[in-house]
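All protein chains of the complex are present and in place, except for one that has been dropped.
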C-alpha cells in the first residue's frame, strides 16, 4: 500500500510512499561502474531521508535544480541500518498543489509576510520621529533575512521565522502592559523590542529554512548584544539621531539579558529597559512551557527539561 | 505668618501653623509640678511631630479620643534639637472639611472600596466553580484587613491599601497577557494572583493606617508562603474542592518567589505558576522604578537604590 | 552442578540453580500457539531475573498467587543477550524454611517490628501531653507504611524499613546529645525527629519491598516538607493543640534541610530545630560513609562518590 | 548609699561604690602641677571603668603591683561624659575573701582544673599507644596556656577557658555519638577533638584573662589549621609514630572546617574526620543558641544575630 | 612659629603657615555687612582647607584668577570645628620657585610628557600597518586628555596621569612577557593595552588635576568597555582596516575584565586577549600592594583593605 504524505519519521522499510518533500541538498554522482544517478536529501518537519534517483535524466536533474518542494513517489529501503528512498517518480510542486513550505519545515504559526506587516504597523506607532526612523532603517536593512531567521540555534523559537514571531509577540505583550503601567514611554518599548535581538542575524549563520549551521566569527567573539549596540551607534550617527536617544536604546539592548553571566554587564536603568527584559523572558518561557507540554497526557509530568532548570512540568487533569 | 496645611517635614521653628493632621498616639500626662497636659503624636504623609496641649481640658481630651483627623493651630518650637508643636487650638474633622485620610498618609492611588469592587469583579471571571468558591471564601475571610493592609513592611507597596493595589494591578496585567498567550488557563491566573500574598495579612501586624509594626510569631517562623498554602489546604478541604485544583493553587503560592533563596523551594511547573511569578515581579519593579524616579530632574540619575541591586536609575532628557 | 542459593547477579547461562527468591510480578500468558505459561519476575538483594514456567498448572499459578517467597529449581538460559530462568519446580516457602524476606531484599539491619517498638517507647518519653498526642496520632496514621517505607528513592536509607531506621538512629543520637546539651527541650527533639520526614510516605510511591517507583503528584508539586507542615497543622487543629506548639513543630520541619536550595526557606530559630538538622545530616552521612567503605581494602580509597561531593573515602591500614 | 559589688555597667555618677574588681592596667602618672597619682583600669564581667587614686602612696602602688583582684571603695564621677571612679580606699584580695577570678571575668562554667582532669581522662581512653602518646605530648606542651585560652577572639567560646571547655564538650558529645555509630574508631575521634583547635594557642595572642589582643604573625599568614598540621607532623616524627596515623590526624585537622571558604581545602575522607566536623559545629551552635537566648523573654525573638546568618531566634512561651 | 610648606593635613589651629598650594575653587563673596572678601579652596597632596582673604583687592583677585599654584602666608584658625586659613599674603608661583604641580597633587611618578613619548615609541613597534594606524588615530584623538586622566574614580591609579602610567607599565610588562612566551603576537598585545581602557576618558568626567567628579551619562549606561568597542568599530571602518583585525581588538577590549560580573560577557579566546587580562590585573595589584604597604613598619600588618578582599598585607621584618 502506498502511504500518501506520511511524515518522514514514520516511513518504514518495505513501504511505498508518495508525498511532498523539501530538497535540502542534491548532487549528481556516479556508481562504481560509472553510471550517473542523483543523490538527494529530502526533509520535512519530522526529519530527513536520503533518496536516490538511479535513472539519471536531464529532466530529473532540472526538477531538482528548479524546485524546493517536490512530489516524490518511491519505495522505502534499508541500507546498513539506515532508511533510504528509492525514487520512482519525481516532479516539482505545481501551482495548484495545495502545499506550503511552512507545512514542510518547523516554522512560526503565522505566515511571515503577515508577521512583517504587523511589525511594520507597530513601527508606525512610534511617535518620536528620530527613533522611528532609526528603527525603520535597521529593520529594513535586515528585512530579507528577518523573514526566515530563527531566534536561536537551539532552544526557544529556533525555527523558520522564529525571530520575527518572537518580536511580534513581545510587541503585543508590551503594548498590553503599557496599558496597565501608563507611565511607560512606549516609543522605547517598541524600539527596544525591535532592536534587542536583531543582530542575531549577524551572530548566527542560518539558511532560508531557519536552520542555524553555526555562529559567525564576530558572533562568537562579540555576540549579538554587542553587535546590536554597534548597529544602533552606526546607523544612529548616520541619521543624526539625538545622542541620548541612541544611548538609551543601546542601553536597552545591553541590559536586556539582565544578569552579567547571561551577557548583560549593566542592569536596566530605565523603566523601559526593565520592561524589555521581562517581555523577552516571558515570551521565551511561554514558548517553552507551551511546547514542552504538547503531547503530554493530562495528569502527567514531562521529563526533566534542561532548559527550564531541570523542571518536570505538569499538565493538569481537569484542564479543559 | 501662619502656614496653612504645610507638610510636617517642612515646618520650621518659629513659624505658626494651621492644618489637618492624623493622631497616631496621645496620652494625658502631668508636668513636674503636677499640671495635666495632653501629649500627642501627629503625622501626615511626610513625617510626624510631637505636639503638646498645655491647657488640659476635658473637651480637648475628648477631641483626641473621638477623632483620627484633627485640625490644629499652633506654634512650631524647637526643644533639644527636636521640633515640637505647641497647640493653641484643636478640633475634630467636620463633615464638610474637605480632607480624606488618604491625603494624610501614604496610600494607594485608588480608593480602597473601588479596588475591592474591581477585585470582586475579577473573581466572577473565574469559570471553575470550585476555584471561584475557594477564592471567594478566602478573600471574604480577610476582606476587612485587605482594605488597608500594605504589601510589605518596607519596599514596594508598603502603604495603606498597598496589598490590594498590588493584587489589582497584577490582575489587570494578567488579564492582558492572557490575551497574547491564549493557551493560559485564566482561572488559575486570577486565583493565583488573589491568593499568592493574601497571608501577608497573617505574616505581619499592621495598623489601620497601613503601617507594619512587626512580623507575627507565625510569620517569622513560617512566612506568608507557607501560611498561604495551609490556608488553601484547610479552606479547600472544607469546601470539598477537587484535590488536584487545591494542590495546583498551593504550588502556585509555593513557587511564586521563583528562587529558593527568596523563599520558593519549588520552581513553577505549570504555565500559570510561571506567569504568576512574572506578574508579581513586574508589578513590584514598575512600582519601584516609577517611585524612584519621582522628583528626579530630566537628565539626572538617582542615587544608588539598594532595593534594585544598587542601580542608579536614569530619567531621560527628552521624555515628554 | 546445581548452584544452591546463588545470588541472582551471579547466575550464569548453562548452570542449574536452586534457591529462594522473591516474586515481584507474575502473569499467566499464552504462547503464539496458544499454550498457557507463567511469566514471573524473581528478585533478590542482588538483582532480578525473568523466569518462565512453561507447564502451566493450576497448582503453579496458586503458588505464585499465594506466596511472596518461593523456592525454585531451574536452568539458566540466555535469550537475546538476557538471562532467563527456565523453572522446573516451584513451591512456596514452608514454615520451617530458614529464610526471611529481609535476606532477599535490601533492608534495615534491625527487624521493623523491633524498630517500631523502640520508636513508640521514645514517643512515651515526650512529657508534654499535647505534643505526645499529636505525634502519636500522626505516627499511628502512617504506621502500616512506616514499617516498610524507605527514606529515599535513591541515596541514603533507600531500602526496606529505611525511613524507620533513619528515625530510630536519629532518636538515639538526639537522646545522647541531649545529655550533653542540657538546656535542650527533648520533647521537641523527639517530636521533630518523628515528624520531619514522615510525609515522605505521601511524597513517594513505594511498594512493600521498599522500592520507590516514582514521586506522587503532590510530592513533586509541593514536597514532603510542605506536606509535613500541613499534616501537623491539620492534625494539630483536630486535637486542639496549643497553637505555638504546632507552629514550632511546623518550623522544625520547614527548617530541617537548613539551606534554601535544599528546600528550607527558613533557617532554624530554636535550638531544637538547629539540633534536628544536625541529627538528620549526621545520620545520613554516617550511613553513606559506612556503606561506601564496605568492601574497600585497608589502605585503599573508594572511587569518587557523587553523593559526597565527589570525595574519595579512605579506609585506613591500621584500623583494627 | 554605698553600692556593694554592683556591676561596673550599672554604676551611676553620684553613687558611692564598694566591691571587688580586676586590675587590667595601671600606671603611676603626674598631674600638670607635678603631683603623683595612680591611674588604673578596673574591669569585671560587665565592662571596665577608669579609676584614679589621687593620693599616691608607696603602699597603694604595691597593692596595684601585687594583686590582680582588689577591693575598692570610692565615688563614681562623670568626666567629659565618661564615668570615672575616684578611689578612696584600695586593698588586695585577702585569702578569706569569698571571690574568684571567674566571678569577675567571662569564663567557662566549669573550673579549668576540673576540665583539664576530664580531658586527661579522655586521653587515657585512646587505645592506640602511638596516637595516645602523640596527643599526650602535644596537650602537655600547651597545657599551661590551655588552662586559660579562649576558643576565639570574638564569637563562640571567646572567654577564659573557652578553648578547653569547647574541647571537653566535643569529647563528651563524641563519646555519646560513638555509642550510636559503633563502626567509628574512637581513638581518632578523641585525638581529633584534642588536636583540631590546639594551635589557636599559636594563632592568637591572649592574656591570662582569656582576652585576645590580636592574631600572631604566623597566625595571620598561615592560620591554626596549618599550624596544627605542622605540629602533628613535627611531634609525630619525634615520637616515631606510624606515618599513616600522623597523616590521618593531619587530615582531620585540615578538613574540620569542611568548606574551602572556611579554611579547609580538603573535605573529610574518613568517618572520623566527618564526625569531628559535626562535633565542632554542633558545639559552636549550641553555645550560640544558648547564649543568644539568655535574657530573652518567653514569646519573644532576639534581634538579628549576624553570627547566625542574621537569624532572629525565638524563645517559646510554653517552655518550662 | 611659622610652618613652611607643611602639609595641609598637618596644619593645627593657632599656627602660622607659609607655603605653596593649589587653588581648586575661588569666589568673591560679601560679608553680612557688605564687605567683599575672597573665599578660596586650597589643596595639596594631603587634603584641602578653606581660606579667606578678608581684605579684598583687585590684585588679590587677579592672583587667584591667573594662577593655579600660589604661595600663601597666613594663620590657621578653627571655625565650628573646621580648620580655616586666614590669608595675610598671597602671590602667584614665580618662574624660579622650585615647585611643580606634581608635588601638590597626587600624580604618576613619571612626568606625563615622558610617559607619552614612551607610549608613542611602543606604537611604532606595532608591525601591522593597519593596526598601528588605528591605534595611532585613537590615541591621538584622546591625547590631550590622556596626559592628565586618572585610571579610575577611586582605587588603583586614581591620580593625575594615572591612566597613562597604567598603560605604560602594562606595555613594559607585556613586552617582557612576550620574550618568554614567544608565540604571542605582540602587535595585538601592544594595541590591546593601548585601547583597553582608553574610553575611560569618555566614561568619567575628570578635571585637569586628575580628579573625577562623576561618571558621564554614557559611562553609566554603557561603560568604557562598550564605549571602547564602538570606538574601534567606528575608527576602524573609517580607516578601512581588515574586519577581522578590528573584531579581534574589540574582543580584547570586551574580554579584558575576564569575569561577567566585572563587565566582560565573553572570556578571552585568543592568547593575546588572555595575556591582556593578566597584564591589566597584575599592574593594578602591584600598584595596590606597593601603595598599601607605604608607611607600614616592618613586622606589621596593614588594616583590612577592602579593595583587596579585606586582606591585611604584611611588611616583612628582614626586607632590606
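By written order: A, B, C, D and E. Residues from 1 in each chain.
As a working rule, a residue touches a chain if its C-beta (ideal position, glycine included) is under 8 Å from a C-beta of that chain, and two chains touch if they have at least 3 such contacts.
On a predicted model such as this, the values are computed, not experimentally measured, just so you know.
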Interface partners of the hidden chain - shown chains only, full complex considered: A, C, D, E
Option from D:118, D:222, D:239 or D:305 whose C-beta touches the chain left out: D:222
Touch with the omitted chain, as defined above, among E:85, E:164 or E:275: E:275
Residue of E:100, E:176 or E:238 in touch with the missing chain, whole complex considered: E:176
Absent chain, residues of chain D that touch it: 217-218, 220-223, 225-226, 229-230, 233-234, 237, 244, 247-248, 250-251, 254, 259-266, 269
Positions on chain C where the hidden chain makes contact: 299, 301, 312, 314
For chain E, the residues touching the chain missing from this view: 128, 169, 172-173, 176-177, 179-181, 183-185, 242, 244-245, 248, 267-271, 274-275, 278, 281-282, 285-286, 289-290, 293, 299, 301, 308-309, 311-314, 316-319
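Just so it is clear, only the chains that are shown with their structure count from here on.
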Partner chains that chain A and chain B have in common: C, E
Which listed pair, A-C, B-E or C-D, duplicates the contacts of A-B in over half of its pairs: C-D
Angle of rotation relating chain C to chain E [CA atoms, steps of 5 degrees]: 180
Intercentroid distance (Cα basis), chain E paired with chain A, Å: 50
Residue numbers of chain C (touch at least two other chains): 217, 220-221, 244, 248, 269
